[in-house]
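Removed: one protein chain of the complex. Kept in place: all other protein chains.
Labels for the chains are A and B, by order of writing; each one numbers its residues from 1.
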Amino acid sequence: MGGVSRIVAVLAWRNLWRNYRRTLIMLLAIGIGVWAMIFMSALMRGMTDQMVHNGLAVLPGEVQIHHPRYRSDPSVVNSMPSPTGELLAALEKPPVSAWAARVRVPAVIASERDSRGVTLLGVDPAAERALGSLPDEILQGRFLTDAADRGVVLGASLARKLDTELGKRVVIMSQDPDNNVADRGSRVVGIYRARLASNEEQFVYAGREVLQQMLTIGTAVSEVAVSANDYRQVDSWAPAIEDAAGDNLEVLTWMELDTFLSSMLSMQDGFTLILMVVIFVALSFGLVNTLAMAVFERVREIGLMQALGMRPSLILYQLLLESLYLLVLGLILGNGLAWLTIKPLESGIDISGVAQGMEMMGMGTTLYPALAYQDMLMSTAVVIVLGLLASLLPAWRAARLDPVRALNKT
Amino acid sequence: MSAIICKDLCKTFRQGEEVITGLDNVSLSIDAGEFVCLSGPSGSGKTTLLNAMGGLDTPDSGEITVGSQRLDQLGKGELADIRLNSIGFVFQAYNLIPVLSARENVEFIMQVQGVPAAQRGQLAEQVLADVGLQGMETRLPAELSGGQQQRVAVARAIASKPRLVLADEPTANLDTHSAAQLMDLFVALNEDKGVTFVISTHDTRVMGYARRLVRLQDGRLISDEAQQPHGMAQA
Partner (left out) sequence: MNVTWVLAWRNLWRHGRRTWLTVGAMVFCNLLLVFMISLQLGSYQMMINNSLAMVSGHLQVQHRDFMADQRMRDSVPAVAALADSVREALGTEAVAARGQAFALASSEDRSFGVLITGVQPLYEPSVSSFPGLVSRGRYLQADDRDAIVIGAVLARNLQVDLGGELTFLGSGRDGSFAAGVATVVGIVDTGIADIDRVVAQVPLVWFQDVFTMADAGHAVVVRLDELDAVPAAVSTVSSLLAADGDLRVLDWDALQPGLRQAIQSDMASGWLMYGVLILLVAFSVLNTQLMSVLERTREFGVMLALGMSPGRLARLVGIETLLMASLGLALGLFLGALLIWYLSVAGFTYPGMEEMAARFNMDERMYPEVSLLALAWGPVTVFVFTLLAAVYPSLRLFRLQPVAAMRAV
């Protein structure tokens, strides 16, 4: 059998090149199909990655701990005590890599010219830095030095709308737990830029202790953000935090906090598979046709082989092998094309022309296509499995030819 | 008046390393209304000569005139027009279009020639009747015998009323009876309508019908003699 299958392999290879034009066209079609599968998945993956990345930076953290009513009523009333005891211990040990307790309240900020509604964040700069949730870039001035820093840091876009600038005073107003307006004047010590202009307008940073004092909440905070640096693994460690937090606190993962992000992420693989199958089906008509033509023009030859005693299974095997060669060559071509086109683009595609549109999806001005090996593997699996299935029909017909009639065909 | 004048025709082919002589200084003149057989063994150059006369193949050197036109000086398109309108071709394999019926095969070429649609049907029936195929007009080639198919091919060749018919081994695939019928048809067309026939063959049955027999060997003309046609009787 070894010798026979070697000959069959050679035969299938040579047959493939008898009509090299046809083979090349088909190869090009498969190559383009595979390229499209991988290229488009890479774009989608790049988008999703970035949306999740940006989304997590805004949340921030992969797990957040709140007062149980805070999410439906984000008021200072629903604050939680700063982590202590068991919870603190859980936050200080791996896999948790960083955590930050923050005050987060709705507020109005007024300059001498104008006012805006914002989300006021009272932060501890060192903890936020470890969490990676600091503004992307400080344009002017500095960020807060510590939790007791008395200044505020505004986004560039907000500063422009408020008609204020570095060094000027602004008034921040919010409510204390008794619903009295709490306000204080602060100096703008820094102006930052964020990837998304909407974040620049929404978030105002102040020292945590300063806000706690202004709101008269002692050491209470609004939320604790926790990160372990891998958003895909969150389910493995979130339960431990939940246990440590006890019944009086709500512990949610980012998937529960931002359903848009998690549904995008869970749809991604499904979308990718659907995309690949759709492209493959468009391709399969040509594939079946090509193979059927190859069988049709070789009917006499196949009859002769059968007359010489080649078993139908071997003919089936030979034709499937021919199809497999074609598919594998097409895959190599497509994967190569995809690699060549995606690699240079991984440093980012400038999409600032449609930036405001992309912002609706939570994306910045640059799209980073992500060439994932699992997409390459998935496209290979789809093409080989479905390709061989599609080839089965013409190959099966060839194997069942009646040798006498096949030989007599002109 | 001469129908065809060939002067010093030379043609070589390359086959792998070897250079094969197709035609070697062939000069020949055929008058209108002649019935000529080109004979000789395989590879003697008779098909090459016939193709040259039909403008299918251009010689390397020499002159070839059909009617009043120098074929060796014409372009592809003009040659195609001449083949379409002034020369009828009959091939060894009948070469009909398999998906068209006998009448449609004839009509198709007429359409290309620009025969008005109104006349085509009637003309096609007329020509098919001329070759003895009344009642078989609607059959597809696969439903006709070899002889009948070849007669459709003849009908197709004479549909344009050409003054010259070139036939390349027309009887090669036919039994004796069909071959005799075909040759009788050729002779009738030659005698009744004055159509010039040049037939390449190595079938001695066919040579018996010729009034002039030209023999070729290795691309050279080795004999050219008039003869009394005697049909198949003495074959």
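Everything that follows uses one rule, which is that a residue touches a chain if its C-beta (ideal position, glycine included) is under 8 Å from a C-beta of that chain, and two chains touch if they have at least 3 such contacts.
None of the values given here were measured: they were computed from a predicted structure.
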Out of B:Gly40, B:Gly54 or B:Gly219, the sole contact with the unshown chain comes from B:Gly54
Touching the hidden chain in the complete assembly: which of A:Ala12, A:Met40 or A:Leu319 does that? A:Met40
Looking beyond the chains shown, say which of B:Glu34, B:Glu107 or B:Glu169 touches the absent one. B:Glu107
Extract the touching residues of chain B with respect to the undisplayed chain. 51, 54, 56-57, 77, 80-85, 87, 89, 91, 95, 97-100, 104, 107-109, 111-112, 117, 156-157
List the chain A residues touching the unshown chain? 19, 21-22, 25-26, 28-29, 32-33, 36, 39-40, 43, 72-75, 77, 106-110, 112-118, 160-161, 163, 173-175, 179, 181, 259-260, 263-264, 266-267, 270, 275, 278-279, 281-283, 285-286, 288-290, 292-293, 296-297, 351, 353-361
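In this text, only the chains that are shown with their structure count from here on.
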Once you find the CA centre of chain A and the CA centre of chain B, what distance in Å lies between them? 73
